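With one protein chain withheld, the remaining protein chains of the complex are depicted in position.
The first chain written gets the first letter, and so on, giving A, B and C; residue counts start at 1 in each chain.
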Amino acid sequence: MKNLRIGMIGTGYMGKAHAIAYRTASAVFPLSASIECEMIADINLDLAKQKAEEFGFNRYTDSWQRLVSDPNIDIVDICAPNFLHKDIALSAIKNGKHVYSEKPLALNSQDAKIMTLAAEEAGVKTLVGFNYIKNPTVKLAKQIIANGEIGEVVHFRGTFNEDYLADEKTPFSWRLKREFSGTGALGDMGSHIINMAQFLVSPISSLCADMNTVHHTRYEPDNEALKEVENDDQVHMMVRFVNGAIGTIESSRIAWGRKNGLWFEVTGTKGTIIYDQERLSELKLFTVEDRDSRQGFRTILTGPEHPDYKNFCVSAGHGLGYNDMKAVEVRDLIEGIADSSPMLPDFRSAWEVTKIIDAAEVSYKNGTWITVE
Amino acid sequence: MKNLRIGMIGTGYMGKAHAIAYRTASAVFPLSASIECEMIADINLDLAKQKAEEFGFNRYTDSWQRLVSDPNIDIVDICAPNFLHKDIALSAIKNGKHVYSEKPLALNSQDAKIMTLAAEEAGVKTLVGFNYIKNPTVKLAKQIIANGEIGEVVHFRGTFNEDYLADEKTPFSWRLKREFSGTGALGDMGSHIINMAQFLVSPISSLCADMNTVHHTRYEPDNEALKEVENDDQVHMMVRFVNGAIGTIESSRIAWGRKNGLWFEVTGTKGTIIYDQERLSELKLFTVEDRDSRQGFRTILTGPEHPDYKNFCVSAGHGLGYNDMKAVEVRDLIEGIADSSPMLPDFRSAWEVTKIIDAAEVSYKNGTWITVE
Amino acid sequence: MKNLRIGMIGTGYMGKAHAIAYRTASAVFPLSASIECEMIADINLDLAKQKAEEFGFNRYTDSWQRLVSDPNIDIVDICAPNFLHKDIALSAIKNGKHVYSEKPLALNSQDAKIMTLAAEEAGVKTLVGFNYIKNPTVKLAKQIIANGEIGEVVHFRGTFNEDYLADEKTPFSWRLKREFSGTGALGDMGSHIINMAQFLVSPISSLCADMNTVHHTRYEPDNEALKEVENDDQVHMMVRFVNGAIGTIESSRIAWGRKNGLWFEVTGTKGTIIYDQERLSELKLFTVEDRDSRQGFRTILTGPEHPDYKNFCVSAGHGLGYNDMKAVEVRDLIEGIADSSPMLPDFRSAWEVTKIIDAAEVSYKNGTWITVE
Partner (left out) sequence: MKNLRIGMIGTGYMGKAHAIAYRTASAVFPLSASIECEMIADINLDLAKQKAEEFGFNRYTDSWQRLVSDPNIDIVDICAPNFLHKDIALSAIKNGKHVYSEKPLALNSQDAKIMTLAAEEAGVKTLVGFNYIKNPTVKLAKQIIANGEIGEVVHFRGTFNEDYLADEKTPFSWRLKREFSGTGALGDMGSHIINMAQFLVSPISSLCADMNTVHHTRYEPDNEALKEVENDDQVHMMVRFVNGAIGTIESSRIAWGRKNGLWFEVTGTKGTIIYDQERLSELKLFTVEDRDSRQGFRTILTGPEHPDYKNFCVSAGHGLGYNDMKAVEVRDLIEGIADSSPMLPDFRSAWEVTKIIDAAEVSYKNGTWITVE
């Protein structure tokens, strides 16, 4: 059996999530290749060493450049801050590595395009961490739509709201600077719900967006300096899909009470589905095919008869968690490389997301509808 | 005690709701005047006679013109189709009657302006049937916002979705013709959620709207003729409020599964409230003032400590119904006329709603943001 | 059309609910007889006078004895405290009046038997205010069970929990004295959920109960005297039904957070239904007849296709309230007397409830199972 060797860059929140996923995936799924956690990189060498031990990586380094050129690495896994994605990915591609990158792929669609074309030219495989579409419940939603069970889709309403910056006393961070993070709520969480809309409905043909920053300044964590917040706290847009449906997409990082508020409602000519990421193992379905006086939204609990679930548990309704979606993602990574099946969402899919983000910014600045592409 | 004599025009769905409300209101509330159901009008004289008996009105007529000029009528209650509102109201005002009109007030803001100015000049009192803001639960929401319990409002998301035309086989009706109904989902249900946004947040300063018709033709109920649907099945808009908040407003009459889907989420700098008209005696509240690890959306069941509720029932959580909101509305009608307190929402408030509806249509046609007023 | 003249005894909470119901019922339903609110009785003459005006009764008295023997009364409506039900009902029956009594019918099953036999012998009609089974949503539940849509019923779990005495500082009242109220939570709310179990499943053949009093003493409202609480704060029982099903029934008046917590889950061999009175226009239904991977509890919103609803409103999901159930009850009262149809739940049904209450007390005292009847 093939052995795929991982080189992971970044040791923070997402680094740990990936480390857990590598372990869990190989216990949960029958994989076509074994996973070897080969090398970890962090600019802080001590941290790199410590995390290598904690996460179970063989080697560590303080240089991502060294990692991407190491001959014993097959997959470069990018968990570094957003502004580094482009340089790391291009170097990895140049070295012939497959690339597994966290989202958002790049700070803008120009960069995403360069990265996509480079990967496609080099023939390496790419995967981007839009983990929420990996949930069996979301795949069930996709199946229901694809089967025509809710008819033709006519409307999509999607939000991804959290409250991690709702408190005005939460200190300044790199996420609030354009050069390091690009947009705010739009790129950070908005990218997930845009990807979801594209995954479930169809490409977006045009949009009109609005956004604002509510808390204009925040204090640095370590000193008393007041810094200007450079990107959006909340954003929403009206979209038109290629298939004729219309919809709205919204994201906020100051939405008190929302902890993982990725939420969508898809309405078709024969029914409606509703999903709430805070109850990630439930899908609500209304279908006109139910008998007249017995119609209503039903709550389907994900179970072994739905995609991928039975690998985790043989009983319905026992519930998957956040990390389990990352395990599915790692399964897709390993299988996508081990055999020749397409690996999605790849850089090209993620580029599509960045196009929407860029268009939303232009739309907001100009106060007009923007045609995408 | 004063006696207020009602002349009601229209005997359909809303006519019955008003008739029930006149009865219930006087049992539930200690009113400053008694209510006399004096005369009912319907273009079909037999129906007028039958409904006079059923609803308990003293007299009936087939001429609304006769009703509005009858000397023994104090209040003209308009439950007739939308396109008649203007003529009836203006005649009633000319005859010095107070006017209680169902929504939408008029087919466009020009007409609403004429009606508002006529009423104000004549010094008669007016009330428009935006009954959903009469719910004790919604008044509680208003109190919470007004008290600053959720801080400064920064975002509003509101929908009013139903599925009464979701089935493409549902036949054609006057609601689908512009000359009789004006806009579609926008005016019919959208007017309620626009009014709600204005009531809870602040006036709307600008907006950008999108809409479409999904089912372009429908058959006449009585024959096989295929008729063109002339107004919108679904609409949404981005709005900016005078107070600086931003938001989205949506309405659909083809949203499968939604039966009375008036729903809003208002986010402030200190908390969030959520309301769902399908659970009309519940309000969800998240507040940062709860202790750190004990925060969460709480579900408040409306009870006697909230506005108006104790008149209906002395125990919390026993639940009010749709007709109860109309009883509150009738209480406001009677009290507003009996004493000199302001009666809201009056024609001027309803005119504000029609301005938004008109602006939404222009915005959609031009593909641009529209400044209101 | 016949005119039925009401004589109502008691002007408190339930008196007002009945007064509202008389008004609302005649607006909502096409009744076979008109309702005349003829006389009201309260031991306090001033209060009787005031309430006669407020509730719209023609006459008033401070003597229930005078009321029950008045020749111009057709129906005696008993909203007086529980310990008076027996004497009033027997006098009314002796005078040939139909009797509409609030629950619980009597303080024990011996009294209930006497009252039932007296009414049946006299040939008067009786109705007892178990209003929760009048809800269209509950009638839908009954239909679903009767149709066999959930197969054979195998389990029932029902509760009726509130928190009106959960605060230990809530003062003493007549409800806490055995001579005035009989049992505590068991008779007050337990009677409703026992009635519900009998209505939905079948008669109860045997039971075993447990109960206790948590707050043993409370202060009188007007002075500082500490009084002993004489009945149960919380009770539960295991029951076996005549049809072979088993179940549990629970009631509490100290269940913090529950405001109208009448709740039941009925499981059959083909499905399950769940009802929560705090969301009184929703019924949850799980049926094995749904397609395999699409099964789940669906939430049916009561609408015009369900029993009685369309009289209140032509649109689904608009919601009925607590008082609307009383209006249905009054409709049943009027129709049951006007024509010769059976009127349910009558004294005999209510007697069945008191049998269970008595058996529960014996079971608790003896620590044994009790066979009913």
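One rule holds in what follows: a contact is a pair of C-beta atoms (placed from the backbone, for glycine too) under 8 Å apart; a residue touches a chain by one contact, two chains touch by 3 or more.
Quick caveat, the model's predicted, so the values are computed rather than measured.
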| item | value |
| --- | --- |
| Residue touching the undisplayed chain, where the options are C:Gly15, C:Pro104, C:Pro136 or C:Gly268 | C:Gly268 |
| Positions on chain B where the hidden chain makes contact | 140, 285, 290, 292-301, 303, 305-306 |
| Contact footprint on chain A, counting only the chain that is left out | 13, 16-17, 19-20, 22-24, 26-28, 30, 54-56, 162, 164, 258-260, 277-282, 301, 303, 312-324 |
| Chain C residues touching the omitted chain (full complex) | 150, 154-155, 157, 159, 166-168, 208-212, 214, 233-234, 236-238, 240, 246-248, 250, 252, 254-258, 267-272, 286-288, 295-297, 367-369 |
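In this text, only the chains that are shown with their structure count from here on.
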| item | value |
| --- | --- |
| Interface composition of copies chain A and chain C: same or different, split at half | same |
| Furthest chain, CA centroid comparison against chain B | A |
| Distance from the mean Cα position of chain C to that of chain B, given in whole angstrom | 35 |
| Whole-Å gap separating chain A and chain B, where each centre is the average of the chain's CA atoms | 41 |
| Inter-chain centre distance, chain A versus chain C - centres from mean C-alpha coordinates, in Å | 54 |
| Residues of chain A whose C-beta touches two or more other chains | 295-297 |
